[in-house]
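The complex appears here minus one protein chain, its other protein chains still in place.
Let's look at chain A:
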């Protein structure tokens, strides 16, 4: 009887976590859209969203300037920030589970370095491919990140045929350092584009518009669906690969699926926004500690919280020294690190009291 009660509490706890996470996301979206150099009143905001996004037959005429600000600037920015945050957080959670290493993040495999090389090459050589023009950078970046992932996996497989996670981590580090050297080289050689390169490397979601949302969206959908379908396998894998196989997981196949899905998400996120640190490392940690290490809940919750977190971080980055903007990567770490430290300390105290 008491057990079933407790079970119910746990169930309720998980439901509560979902409700809170969605509320957090909704709130940060609303604040993210309405606050800025020109602030949009919340009532207007709902009208505009209702009318423009959901095509509701609302009678009142909305302010044209507000409509333009929301639909052309703020909304795509918030959506992009949300998608990037969600991608980084869920792939971080998956990588930590797969690599059984709480220090892993989406960048462990060198995906970000690959994407960065693509982007920096584009800026450095001033490349602009025909037809796609402005999208040369994100596309080259995605391309390079995939090249990196497949090289890493190929190399790891050459090193040991079963691709142990230790091998993957090691290979990832080797590739990161190697590609990092290329980036440093180009930075050292560049003159004019230095600021642009650094700015990109530190990450930003500003002035990208809907087209960038369009770039990341398909990767986001494919990647998250694959990861969510592997939630239970991730649970089993966190007991070690041998154990997972004994439990009936087709380890090799699942591992490749998770690695590729995670890299898709990361590569696409880096391509549209630069290397934004911290989200992929800390959000999964935070979620695991506060809710559950069960990947069935960890993955979706990390995604929602990650999205909300990056939207807020972006908001801070553009209002704090307005009208100038700070790189979003700086903000994520500046806010995220102390908050996380406080959570860790509080948690420790609660555990001690038990």
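As a convention for this text, a contact is a pair of C-beta atoms (placed from the backbone, for glycine too) under 8 Å apart; a residue touches a chain by one contact, two chains touch by 3 or more; residues count from 1.
One rule holds in what follows: contacts and distances are computed from a predicted model.
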item: Protein that the absent chain corresponds to, by UniProt name, given "Cytochrome c oxidase subunit 3", "GGDEF domain-containing protein", "Iron complex transport system ATP-binding protein" or "RagB/SusD family nutrient uptake outer membrane protein"; value: "Iron complex transport system ATP-binding protein"
item: From A:157, A:190, A:206 or A:238, residue that would touch the chain that is not displayed; value: A:238
item: Contact residue for the chain not shown (choose from A:129, A:207 or A:229); value: A:229
item: Chain A residues that touch the omitted chain in the full complex; value: 3, 6, 10, 96-97, 100-102, 229, 232, 235-236, 238-240, 242-243, 245-251, 288, 292-294
